[in-house]
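A single protein chain has been removed from this complex, and every other one stays in its place.
First chain written, first letter: the chains are A, B, C and D, and each begins at residue 1.
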Amino acid sequence: MLTLYKQLPNFILTTKLDELLNWCRKSSVWYMLFATACCGIELMQTGGPRCDWDRFGAVPRSTPRQSDLMIIAGTISYKMAVCTRRLYDQMPDPKYVIAMGSCANCGGLFKHSYSVLKGIDKVMPVDIYVPGCPPRPEALTDGLLKLQEKMQKEKFLRS
Amino acid sequence: MIQQLSLLFPMLPMWLVQAIWCGVVAVLLLTFFSLFAGPVSWLERRIAGRIMSRIGPNRVGPQGIIQWLADGVKNFLKEDLIPRDADKILFRFAPYPVFLGVTLTLVTLPFSSLLIGADLNVGLLYIVGAWGLVVIGLIAAGWSSNNKWTLLGGMRSAAQMISYEIPLVLSLLVVVLMSGSLSLQTIISSQGASPVEWFIFSNPFAFIAFVIFMISAVAEGNRTPFDLPEAESELVAGYNTEYSGMRFLFFFFAEWGNLYVIGALAASLFLGGWQIPAGWRNFASAQGPILPHVFEVLMFQLKTWIWVLLIIQLRWTLPRLRVDQLMKVSWKYLTPFAFVSIVGTGLWMVVFPEGWLFMKYLLLFSMLAVIGYFVWRAIWQLRFTKSKADFKLIV
Amino acid sequence: MIKEKFTFAEEVKPQAGGGWYLVPADKIVEVCKTLRDDYKFDCLSCLTGIDLVDYFEVVYHLFSYSEKKPLVLKVKLEKQSSTMPSVSAIWPSANWMEREVFDLLGIKFENHPDLRRIMLPEDWAGHPLQKSYKEPEEYCGMSTKR
Amino acid sequence: MDYFKNIFESAATVFEGLTITASHMFRKPITIQYPDRTLSPVIEMLPSRYRGFLEVDMKICTGCTLCMQACPIQCINIEIAKKTPSPQPSPSRGEGDGGGVPMRLITKFNIDIALCMFCGLCTEPCPTGAIRFSKRFENATEDINKLMFKFVEEGKPVAPYKKSSG
Partner (left out) sequence: MIRTEEMTISMGPQHPATHGVLRFIVKTDGEVLHEVKPDVGYLHRSMEKIAEKVGYISFQPYTDRIDYVCAMTCNHAYAMAVEKAAGISAPERAEYLRVIASELNRISSHLIMAGVMAMDIGAFTPFIHAIRERETVNDLFEMLCGARLTYNYVRIGGVSFDAPANFKEKCVEFLNHFEPIIDEFNRLISFNKIYVERLANVGVVSREDAIAYNLVGPNLRGSGVRFDVRKDIPYSIYPKIDFNVPVGIGEAGKVGDCYDRYMIRIREMKESCKIVRQALEQMPEGEIMAKVPRKIKPPVTEVYSRCESARGDMGFYLVSDGTDKPYRLKIRTGSFSAMSIVEKIAPGLMIADLVAFISSLDVVAPEVDR
């Protein structure tokens, strides 16, 4: 063990602590009840019995204050983009965003529309893009699992 | 409890033993209380899952047992966020009376004949007083977060708590009338071990008092038919809209803690708390001095958990009342019946000084009949939809 | 039956589809009031604005629930003046429909209770459904190109 | 009077509700535990017509760009390069160059899955059924460029498939 000690950087203790903290944050992601369009219906289905997000500890919260994941489920028009940005600012700090569906990824099928924001990454930093129109509940769960892996690798204590 | 302890440590002065004992009780209750809220929230999410034919948390740890630990630590790591123009002091102060109000009531709960924080002779009055603290916290939370939704939530909780305190206290009066004292230990010891001697079956009016107690206690604990203060679908999240992270968890602890206190009160006041039948008692005391207490604690927990599970199930079945209907139920239905039950019990005790055995058995069997019909009806529901609910993928 | 009541409304019967009545802009309120009261057309089911490059056209689809009969009225408007009296006093459902036509086509309706944009944000420039509409490059900080 | 009727009614209906929720306690949950605890991976459970991500079989793609025109939001872009046969080895198809006839080569065939709306309008006009829906649906990524599916590598253009006249 001693030899190992020299090579590994000295914060081996913190990675263990980091890992524990990240594990806790990863396994209880509370997502915000924010559904604009068709992807909102699929978001309801993911909360439903067949593909149940409660298994991963993900509970829908209605206030931005208590949620740490914002799923952009549906089309964001310019009029709505201003409100979405304000909601994102109201969320307490370690917060994440999943862009669900083509409309949130890059404007999707409303490419020709004059009133639809072409992709939510123009307004807020996006962590995971989930393709699909609307993505299956299982595809969204795959997005959540990828987000959890990303949370697991974060260096929480020294960020 | 203090006398036995002072015999154990004769050399220490009396006041020191008292101080140590209070310290131990405080630490025990606080840890018990905060450790209790987590597993119950996991249990509630599992039961809710089962009721909605889905599975609750089962990924975090074996069968999701440590889901609550993850929730707690995550909330602990959240940013400590106070709205800019919120009333800072009041905002920080609000969660503590709510948490305190519910923790204090644990002191006088009789877990067994000896195991009690402090057997005050004004036990019941103390519990109702401590519960009053919760209202201050909710109104402070509602007012201080400078958000219109929380203001509405705070006002609603004030109206609800106060107007349901009256039927609650009146139904407790019935118990005090029958047992003659406010201290919980004497209330329990004046009830016998077998169901017939419990207060709930002693006369029909006490049965009504029990029903009123349960309804108003559920309202006092902000549980579902009456969860208007944090109505999810109307006022975004009621009084705790602006709270995040650890502060929100204090409200969370208070809600689950209330659940346990309601169950414990119902068990000790109406269902003869830790009374165990004589047969068990002398069998246990033959084994050793500790065993009877263990049996008593187990009996008390069993009775408490029946009500905790019922209230949890209530949450996932009933819709929410409107504010004016809430008031109507309290003032027009619960309070008059509470008065009727007090007068009735008084007259009953005058007419039948030692209680009318036939009526006790009648009430007992009617309660058993209701439970039997409940089970039969549940099985009938199952067969009615031919348990097609697990109608898997058609493909 | 409407012909003899209103001499000025000339009937148009194209070869395919139902016919409609062309009503001059200033007479529309009077026509609609009598249609509602005497001929029991108690519901304005659809109000559409069309931009035909050199003039606007506003189409009223009426429907009577008692006789289950539809009726179509049309009003022609020059591009420059593009204002006409509002029928929201007769049918309350016209209130929102007129606001939408104003918002997307720019036709102003006189004595309308509150004529303001319904679909687009208040500070939006231009009326999108006009054929001559150019999309703005960016809207308050968000570029409209992907 | 209706004062007691209210009480009896609410008691009866609350009782009824509780029995229904109690009966649900004995029913098996219908959750399909997606990532790993399922009988068979979810992809096998999907019906044959399920519209997952688009996939293109370059061996039978004739390069007719009908699908590109059919797509309402132009998320398929194909580039066909006209190349006169040059001495370098013939392209991967390995067919004979057939003299001086200029060869059509598909140099780029990208489908932007982030933009696609899975409507199926592109699969209908395709003469050989090269473009069709796979049943894959999992592709959540952290950067959006990974969602641009490239069916022809940069360097190696692919010769379009000549439908046999028979």
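By our rule, contacts are C-beta pairs under 8 Å (C-beta built on N, C-alpha and C of every residue); 3 or more make two chains touch, one makes a residue touch a chain.
This one's a predicted model, so the numbers in the text were calculated from it and none came from an experiment.
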item: Interface partners of the hidden chain - shown chains only, full complex considered; value: A, B, C, D
item: Interface with the undisplayed chain - residues on chain D; value: 6, 9-10, 12-14, 16-17, 20-21, 24, 30, 46-51, 70, 72, 117-121, 124-125, 133
item: Residues in chain B touching the chain absent from view; value: 48, 51-54, 148-149, 151-152, 155, 224-225, 227, 231-236, 316-325, 381, 384-386, 388-389, 391, 393-395
item: Residues from chain A at the interface with the omitted partner, ascending; value: 32-38, 40-42, 44-45, 47-50, 62, 64, 74-75, 77, 79-80, 83, 87, 109-110, 112-116, 133-134, 136
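In this section, only the chains that are shown with their structure count from here on.
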item: Remotest chain, chain D as reference, centres from CA atoms; value: B
item: Centre-of-Cα separation between chain D and chain A, whole angstrom; value: 23
item: Chain B and chain C, separation of their C-alpha mean positions in angstrom; value: 62
item: Mean-CA-position distance for chain B and chain A (Å); value: 37
item: Two or more partner chains touched - positions in chain B; value: 49, 52-55
item: In chain C, residues with contacts to at least two other chains; value: none
item: In the complex with chain A, residue positions of chain C that touch it; value: 119-121, 128, 133, 135-136, 139-140, 142-146
item: Chain D partner contacts - residues on chain B that touch it in the complex; value: 47, 49-55, 313-314, 316-318, 333, 374, 377-379, 381-382, 387, 389-393, 395
item: Interface residues, chain B side, partner chain A - complex; value: 45, 49, 52-60, 64, 67, 69-71, 73-74, 77-79, 81, 232, 236-237, 240-245, 248
